[in-house]
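Taking it in order: structure first as structure tokens, then the write-up.
In this view, the complex is presented without one of its protein chains, the others remaining in place.
This part shows chain A:
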Amino acid sequence: MGHTLAEKVWNSHVVRRGDGDEPDLLYIDLHLVHEVTSPQAFDGLRQAGRRVRRTDLTVATEDHNVPTVDIQLPIADPVSRTQVETLRKNCAEFGVPLYQMGHDEQGIVHVIGPQLGLTQPGMTVVCGDSHTSTHGAFGAMAFGIGTSEVEHVLATQTLPLRPFKTMAINVSGSLRPGVTAKDIILAVIAKIGTGGGQGYVLEYRGSAIEALSMEARMTICNMSIEAGARAGLIAPDETTFAYLKGRKHAPRGADWDAAVEAWKQLRTDDDAVFDHEVHLDADQLTPYVTWGTNPGQGLPLSEKVPDPEQIADENERSAAEKALSYMDLEPGTPLREIHVDTVFLGSCTNGRIEDLRAAADVLRGRKVASGVRMLVVPGSMRVREAAESEGLHEVFLSAGAEWRSAGCSMCLGMNPDQLKPGERSASTSNRNFEGRQGKGGRTHLVSPLVAAATAVRGTLSSPEDLPAGSGTTAADLD
């Protein structure tokens, strides 16, 4: 019997097979580090007198705490500043390369890895951050780890792990205009639930996936963790190779040819069997939004806020009741009538250049509704630079949005970019948990297109809802 892509990547990284129920010891090709989940790990190394085994397979950046305005000034919050300074000290002491605030390559850890060409097919990639699944878009086995595991990888460049089960997410057909990768993944999570992927690695496949750009594939793999799966991946193809060619850390010359030859083998064999399969028809999809407090609580934008009374499962009903109470929503309200105060465009899910382009196309010649604030936070300083060279920042600024520097920002509000209690956002990020974007804040997860249209109308909207005349019209989208 053949092997799935995930099994192939796994098998090629086994340093030592575990005996009986002992886990395998897996080699890690790339370890990404940031300021929040690493200080205690470096401290552990120090206490045990250990060093970083492979500084050349480790790279750090500052993203979670960094302010997105006045980045040339010291960080105002003393606790955030200490955490960032601790990372700088640790990287200097242990010899780990670091892209710090102000550096051209600084940005969200999951945006800079691919951008630098460090994320490549068939690799194992880890980071003390659950959205490490993003890198699976390249056919890499990439997953988030806790701080104890960060210390373990720093010390040994390996991790003891038991193999995941495999699940195929088959997305057939093709997306209609105005429907995006974000809508695919929100629909997948709504279908299998936030626990549906627990213990699995997901492989996204099918015609709708193959047609996606690398950035769109990253959006999908990024949210695998929201379905409970530690990792999600997509087989590499010509799109992948074209994205990587010429990037700073991509192989060159004869090395490139050897690498591509190896990467072409990274496909699930025809006779391989998945432990579970899920099917989705891309032609049926429309823009998706979440109404509740976990990413599985989502519906097409054309629907209404659900009525908990109609939910048969007791736990799900109780979760829906609690979610609607927190979100301050009435069952039966059309989702399109929900007003927002804030629109957040950014994050490791949707903070790349294509996301910014899509939103700018909607906003061009239009204004953000009065009473709505829109934050545009590029995922990296390189994305910011690219957007400025295309004039996108001017589109955002003339629409009345704020144009910021790179970081995680309002995705989780560890920096000053937060919702106030009771405020409601349409956000291109990945989690609508209670208080995630600021204490008491309410989050609706959306695509960049829905975010931009929502900013213009002030209520959850898609570009189709906007009057023609300016911006990318409904006619353009058809």
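Quick note on the criterion: a residue touches a chain if its C-beta (ideal position, glycine included) is under 8 Å from a C-beta of that chain, and two chains touch if they have at least 3 such contacts; residues count from 1.
In this section, contacts and distances are computed from a predicted model.
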item	value
Chain excluded from display, named as in UniProt, from "phenylalanine--tRNA ligase", "NAD-reducing hydrogenase HoxS subunit beta", "Oligopeptide transport ATP-binding protein OppD" or "3-isopropylmalate dehydratase small subunit"	"3-isopropylmalate dehydratase small subunit"
Touching the absent chain when the full complex is considered, from A:129, A:183, A:203 or A:354	A:129
Per the touch definition above, residue among A:82, A:100 or A:239 touching the missing chain	A:82
Absent-chain contact - pick from A:102, A:146 or A:391	A:146
Missing-partner contacts on chain A, residue numbers	15-16, 18, 20-23, 25, 27, 29-30, 36-37, 39-40, 43, 48, 50, 55-59, 64-65, 77, 79-80, 82-83, 86, 97, 117-118, 120, 123, 128-130, 132, 144-149, 151-152, 155-158, 160, 162, 194-195, 198-199, 225-226, 228, 230, 248-251, 255-256, 258-259, 262, 293-294, 315-316, 318-319, 322, 412-414, 431, 433-436, 439-440
